[in-house]
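So the structure is just underneath, and the comments pick up after that.
Every protein chain of the complex appears in place save one, which is left out.
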Amino acid sequence: MRAGVKAATAAALVGVLAATGCGGGGAGDNSEVEVFSWWTGGGEEAGLNALIEKFEEDNSGIEFVNAAVAGGSGTNAQAVLEGRLQSQDPPDSFQGHAGAELQDYIEAGYLQPLDDFYAENGLGEAYPEELVDQISYEGSVYSVPVNVHRSNVLWFNPAVLEEAGIDEPPETVDDFIDDLKAIEEETDAIPLSIGAQWTVDHLLESVLLGELGVDAYNALWEPGADWSTPEVETALEKFDAILAHSQEESASEDWQEAAKRVVDGEAAFNIMGDWAAGYFVNDLEMTEGEDFGWAPSPGTDGVYMWLSDSFTLPEGAPNQEAAQKWLELVSSQEGQDIFNPLKGSIPARTDGDPEKYADSAYLTEAMEQWKSDDLAGSFWHGVTVNNAWKTDIDTAVGLYLQDDDLAALQDALTTAAQE
Amino acid sequence: MAATTTSPVPAPRTAAPGRYASAAKFTVLLVIAVVFLMPMYMLLVTSFKPFSEATADQAWLLPRTWTLDNWVSVWDRLSPALWNSVRLVVPSSIIAAVLGSLNGYVLAKWRFPYADLVFTLFLFGMFIPYQAVMIPLQQMLVSADLMGGLFPLVLAHIVYGIPICTLIFRNFYAAIPDGIVEASRVDGAGILRTYVSIILPVSAPAFAVTLIWQITSAWNDFLFAVFLTGPDSWPVTVQLNNIAGSGSAAVPYNEQMAGALLASLPTLVIYLVLGRYFMRGLMAGALKG
Partner (left out) sequence: MSTKKEVAVRRVRTWLPGLLLVSPSIVLIAVFVYGMIGWNFQLAMSDKHKPIHDGEFVGFANFVALWSEARWLNAVGNAVIFTAVFVGGALVMGWLLGLLLDKGVRGEAALRTIYLAPMAISFIATGLVWRWLMNPAPIERATGLNALFANLGLDFLVNDWWTSPDFGMVAMALPAVWQLSGYIMALFLAGFRGISDDLREAARVDGCSEWQVYTKVVIPQLRPVVLSAVIILGHMSLKVFDLIIAVAGKQIITDVPAIFMFDMVFEVRDPAKGATIAAYMLMAVAAVVIPYLIWTIRKERSEGR
């Protein structure tokens, strides 16, 4: 029935439009490599272009085809990609967040395990062990991380903290709440600037990590995890207490506006991923350490909550060898050091060349911590949960922001974890 | 008028209510007009202000220094998308109008069995929420390998523009006396010759109405555009929302406002110049011909 309708519509379409489909597929001769990504703007695009240039220089016989631009991208890229995977016409490699976001593809058998590739290229040693663990699915890895961003960063305005008599950024969630109160009382600044709903999701993961600790946080994303515990309840109460110190108009601001309030001196604190550093320095022309300072978000010192872009090798990729060459480049020290300074992130490998990142005090420090810290995956950025679970949490947080019902929030989070 | 309204002497009893009433009426209309113009005023003044003046305390004032910088910089961001919009509305409005004209002609003058049913089924297509076709449409375009570029969007605007175009033309042609068409038929002219020699020459106003309607709705569409296009083919609404809507605040307000105006200029100009036809299209939307 379903196939019938589909075939009939497709036939009608072809008849009506005399469409000249030119579907690809079949085995290639490795004279090209088609890579699907949605890096089409800013530092990401610059980084990708530099990688492409390097790739074509090293592999003169292989043409790089940037499929994102040809196929429509951003949100549509997903639909196009899924359509191609389903019709057995995959690109040679595609981009995705490392972690649970790729799980659906793995379960459907669309991705090749890359264990051999890891062994041949010594990636098991080049990446932090915990990272390889956290992106493995049933013992195998399916993607090659290029970069790492950090989610749990507390940004602050040193001058505002000084005015409120705060010497050091808060180390625990409780200290943080005390500091927020102090700023509320001592200054005219907004204690914590946040933005629209998703930035509250982002805040939630940092508070959960800070209050529960790395092991309990990581356990929340295991199958059958229990979110109805008193520990989670306490964490949510503190989350609620923290939110009480944010600005009334937050729903109408996105992360840039909220983060900008910190460097402008209108707000004391902001919790946002480390792409904010690039925004402050490159877009707003602020100076690290003077106009803004940073610390791990309260209670998370020694833990790196990470997210990462990675590339895959689909089953049936027409140009396997060329694709492997691409994966070799993006997983190499050289490739990662070409891409990351432009993107404003750090290499996923631990042996990046610090010289390349010396311009940024933030990135230099982050590279050190990436080597030594414990690792936790960011849920909001697709490491620990698939899209359905993530959206369930987002909905629960949104309803909580509207109705201010903390018990309902915990119930909804508990239910979301069981599905 | 000022003299009469401020006059301490009561006007003659019969005239007074009328005169005061019409002054009051005019005042109310004027106040509403000011309220209606307020967002436009905001757009306009902010778009000519330097960033230093686009602050909360000066937002409602006229610019002290007028600048074109916002327009220049937003032109850089929007011009590819504006060009996409042009390449989108031209083919989609012309093709939909031609199809609508043929349909309207047949449905009004060359009826076949169940023509009313067909017409009603067409009309329903005008009201459907496009969400109800979006997922299959997207899937079909993906599996037919037609995603990418402007083609999907042009296709959508033609297909889903057919109902309203048909309606406008059918109502327009219904006013042409059947006798003229009959006479042509009796003379042995076929359906197409009658169309070309009798119907088409008088269709200009209906074409104006339909084209304006189609251009305006395709230009202003957002829903189809987000579902069916990528960065290389984003029309101006999507690009405007990307640089200025919620979800992106990296662009200063004064530039956002210039962008909103720039994106609206083509349809606003059409409206101001060809308002009469624009109105008729609107009325057709209410099935009132």
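Think of it as A and B in the order they're written, each chain with its own count starting at 1.
Assume contacts are C-beta pairs under 8 Å (C-beta built on N, C-alpha and C of every residue); 3 or more make two chains touch, one makes a residue touch a chain.
Remember, predicted model here, so these are calculated numbers, not experimental data.
Within the whole complex, the absent chain has one touching residue among B:Leu107, B:Leu150, B:Ile164 or B:Ala206, and that is B:Leu107. If you put the hidden chain back, the residue from A:Thr287, A:Thr395 or A:Gln418 that touches it is A:Thr395. Only one residue from B:Ala183, B:Leu200 or B:Leu223 touches the chain missing from this view: B:Leu223. Although one chain is hidden here, its contacts on chain B can still be listed: residues 22, 25-26, 28-29, 32-33, 36-40, 42-43, 56-57, 59-60, 99, 102-103, 105-107, 110-113, 115-116, 118-125, 127-140, 158-160, 162-163, 166, 174, 190-192, 216, 219-223, 226-227, 237, 240-241, 244-247, 253, 256-257, 259-261, 263-264, 267-268, 270-272, 275, 278-279, 282-283, 285-288. Summarising the interface, chain A meets the missing chain with residues 1-2, 5-6, 8-9, 12-13, 16, 75, 78-79, 82-83, 85-86, 104-105, 108, 110, 188, 196-197, 247-249, 251-252, 254, 266, 387-388, 390-391, 395, 397-399, 401-404, 408, 412.
Convention: only the chains that are shown with their structure count from here on.
Residues 136, 138-140, 142-149, 155, 226-233, 246-250 of chain B are the ones that touch chain A when the two sit in their complex.
Contacts from chain A toward chain B in the complex involve residues 6, 9-10, 13-14, 17, 19, 21-23, 40-41, 68-77, 79-80, 82-84, 86-87, 196, 252-254, 256-257, 279, 283.
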